[in-house]
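Handing you this structure, nothing more for now.
Only one protein chain is missing from this complex, and each of the others stays in its spot.
Labels run A and B following the written order; every chain starts at residue 1.
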Amino acid sequence: MVSSPAERVSVRKTYKLFIGGAFPRSESGRSYVVDDTNVALASRKDVRDAVLAARAAFRPWSAATAYNRGQILYRIAEMLEGRRAQFLAFGLDDATVDASIDRWVWYAGWADKLAQVYGSANPVAGPYFNLSGPEPTGVVGIVAPPDSPLLGLVSVVAPAIVSGNTVVVLASEPSPLPAITLAEVLATSDLPGGVVNLLTGRVPETGPWLASHMDVNAIDLTGVDDPALATSLEQAAAENLKRVVRPPAEPVDWTVDPGIARMTPFLEVKTVWHPKGV
Amino acid sequence: MTAVLPEVSSSGTSLRAFLHGLPGVDQVGAEQRAAMLATRSIKTTAKEWAIDLAIRMVDLTTLEGSDTPGKVRALAAKAKRPDPADDSCPAVAALCIYPAMVPVAAPLLAGTGVHLASVATAFPSGQAPLSVKLDDTAAAVAAGADEIDMVINRGAFLAGRYQQVHEEIVAVKGACGAAHLKVILETGELATYDNVRRASWLAMLAGADFIKTSTGKVQPAATLPVTLVMLEAVRDFRSATGRQVGVKPAGGIRTSKDAIRYLVLVNETVGTDWLSPDWFRFGASTLLNDLLMQRTRMRTGHYSGPDYFTLD
Partner (left out) sequence: MFEYAPAPESRSIVDIKPSYGLFVNGSFAEPTDGSTFKTISPASEEVLAEVAEAGPSDVDRAVSAARDAFDRWAALPGATRAKYIYRLARIIQERSRELAVLESLDNGKPIRESRDVDVPLAAAHFFYYAGWADKLEHAGLGPSPRPIGVAAQVIPWNFPLLMLAWKIAPALAGGNTVVLKPAETTPLTALVFAEICQQADLPPGVVNIITGAGATGARLVEHPGVDKVAFTGSTEVGRQIARAVAGTRKRVTLELGGKAANIVFDDAPIDQAVEGIVNGIFFNQGHVCCAGSRLLVQESVYDGVLAALKRRMAQLRVGDPLDKNTDIGAINSAAQLERIRTLSEIGSSEGAERWSPPCSLPDRGFWFAPTIFTGVTQAHRIAREEIFGPVLSVLTFRTPAEAVEKANNTPYGLSAGVWTEKGSRILAIADQLRAGVVWANTFNKFDPSSPFGGYKESGYGREGGRHGLEAYIG
């Protein structure tokens, strides 16, 4: 006897964290409810584990060729294109999903151009070859925009990783489901595990652990709505002189051309001097 | 290391391996070190002392096709008594001339303490059969030269035939008898500081008493950085073997200021042990008059003029 479609019991999806390329539950075993769905509630130990995964992934990801990173970001766009329906099902509109896919494509093309646009050959007054080139800063903590759970998320993650950084992202607290679904896209895109780590949960709880972590090199506070929290996170970040991107002064229109302004805060400029002689 | 060195020159292969294994010289770094030492300010008593020392280090030189006995006699007189108006002025270290002129100069310098240096070995090119070069040397020594300035075989060096270069120096040293041997590297043709370092070691391994930068017939001749590299080589050679070798920059050193810069270079690279005519010489001609002028200025307090010094 076959059950009729109206009676079929669905297999519900469990939304877990994304750390080191895998989908673990929170080590705390906790969850919170969003749209009748249980979503993992990340703890400070999850933050710790995510930073470890990001640090381990940093060396190989930054050592990959720019071409390779570009191809992977493009693959992410391909996979996202194939999964449009899932994101539309969260209530996001076509334009938003389109823009998110296109944003991956746009950043994919930056991988092998950043050094040319942001580097320089410097005409020093002496017999030296002097070259400045951008390098990724390391592990970047990101607080994703709460109100733009896909396009805003992509717009803060892609520019950080295209140059070779690895990231630990605190997803939108009210709308975490697109973030975890995006993680599934990333997991099938040849993106090495640990390059992007995604934690769902309460930003006031996990944020301070990320902002004060001494093995995190930079922190993007774009998604922090509460000015007092933003200030305290920035202060915590000062302990190891993290590079800080503050929350925007005005609400951001994520559809606008971002320029290079979201890539440069996570780049270090290294200048090398070589004497020229026989 | 002393025990190692005789084996180094026992074969072309080991000689090559040794020379190519010496530390390289970074051109920019070496030139900057020399330039920095050239900013030393040598004044008053230090300057007086340096000028007198420089005069005593001059190998007063004439090496022209047009040299005649008359010319050489005039220069020999100058070598003995550089300042016609001042007996306190010291004599120079040596007179440096072609072998054909040695018989003219020898009787004039005998017993004066001024050495008689002769170039030899088909100076300046060295492009002649070895037998001719050895005869050239022997003739100069027989005529009375007590110092020989030879040229190395640059063609052989640049072609990597280090063993041949070595053997020729050894042979010339043999022909010198009691005369001391200066080996001219012709640094302008060696072109790189790495080559200058290698050629310096090669000459010292073969028995040179002095290593000399240039014939003066090729540009660039002596420069501060080239001399720096050679001084480093003699320093390291003495550390390795216990034997001290002298250094002679020649050609292009025209002013007292230049000469003093070389003395500073010696002072701060190899130290006091080399600050004497036994271990450091200037191959020069016009330098002497400038030294005399500066010496006179320091003694009298006012600037002098060329009319007060002899043009020989």
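By our rule, a contact is a pair of C-beta atoms (placed from the backbone, for glycine too) under 8 Å apart; a residue touches a chain by one contact, two chains touch by 3 or more.
Bear in mind that the values here come from a model prediction, so they are computed numbers and not experimental data.
When the omitted chain is restored, the residue from B:42, B:72 or B:181 that touches it is B:42. Interface residues of chain B with the unshown chain, by the touch rule above, are 23-26, 28-30, 32-33, 39-47, 49-50, 232, 263-264, 267-268, 272, 275.
Residues of chain A in contact with the chain left out of this view: 117-118, 120, 122-126, 128, 130, 132, 137, 217, 227-228, 230-232, 234-235, 237-241, 243-244, 246, 249, 259, 261, 264, 268-275.
In the analysis below, only the chains that are shown with their structure count from here on.
Chain A and chain B, compared by their mean Cα positions, are separated by 69 Å.
Listed in rising order, the residues of chain B touching chain A in the complex are 26-29, 31, 191-192.
Across the interface of their complex, chain B is touched by residues 126-128, 275-278 of chain A.
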